[in-house]
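For this depiction, one protein chain was excluded, whereas all remaining protein chains were kept in their positions.
Showing subunit A:
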Amino acid sequence: MTSMTASKWSSKSLGGQLRHQFFYFLVRIGGIIPPYIVLVFVVGWYSLLPSVRRRSQPYLTRRFTSCGWLSRLWKGFRLNLSFGMVLLDRIIYRELGRGAVLAQEEDNERIRSLLAEGNGLIVLSAHVGCWQTGIAGLACGGVPINVVLLQEQGNVDLHFFQQGSRGPSVNVIDPSGPFGGMIEMLSALKRNEIVCVMGDRYLQGDKNLVDVKYFGEQVKLPMFPISVAAAAGAPVAVMATLREGACVARAHVLDVFSVPANVGKRTELCRPYVQRFATSLERLAWMQPYQIFNFFDMWN
């Protein structure tokens, strides 16, 4: 899971703006099929690069414990291709308006009932599947959506939300802003809005981290989503939007829980909830191994 540092994975390193622009261009002139064909070759070439291979190894070696280097190379390619397709889906969704985020009616009903409590809703997600289009496509009856996203230069995720995602309007909360954007999050929840946060990402220098188990080993995850939920009395929905096919994704509610008000920023009280989130992610990784985009050694 990622720390927002220049040397580690960030949205800025998803091939860079220029290569993104190339695919935007390709979608505009070629429609849907040609960009996917080009993508296979681009990803194939990238997947051979040692620097690219290294990024997925920490995750792949834990997820596929007994496979040789050739098999791991193939799995790395599949993971990178899956990631590329997610990005391409997003471009097509934005440029051509093609695509859909589906959800089980049961999950939609859960979201509606959580919002009916009147304390807002924290959607706790991760770098899994089509998380950006999942946020943009949240079906929540016109309830405003806020997404916590670092407003760094060249952030393509930010670009996606700022340039219009064809979904409901999304307000971006900058975690590098005053008080880490926490009060803005709290205010949004008080207005009974949705606040989407990535629970697998923390800002460099964030001291409010908690150790939890992920694939049997310790990782550090931020505890702010739990503390903010406790302060606002907001329920937490752990969600993932998984790719099902070309430009089609399905949102899943993986877990729902409430956090007692007294949790505050006490590590020991926050840990069980953060662990619950990590366990949901790990379970997902066993079911959908090529939709977990951990291009970073979160265990080290």
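Going forward, contacts are C-beta pairs under 8 Å (C-beta built on N, C-alpha and C of every residue); 3 or more make two chains touch, one makes a residue touch a chain; residues count from 1.
Here is the rule we go by: contacts and distances are computed from a predicted model.
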Record-based protein name (UniProt) of the chain missing from this complex, from "ATP synthase subunit b", "Chemotaxis protein CheA", "Acyl carrier protein" or "Sodium:proton antiporter": "Acyl carrier protein"
Of A:Asn146, A:Ser227 or A:Thr241, the residue in touch with the unshown chain: A:Ser227
Chain not shown: contacting residue from A:Pro58, A:Gly264 or A:Pro289: A:Gly264
Contact partner of the left-out chain, one of A:Arg72, A:Arg110 or A:Lys190: A:Lys190
Missing-chain contacts mapped onto subunit A: 178-180, 182-187, 190, 207-208, 223-224, 227-228, 231, 264-266
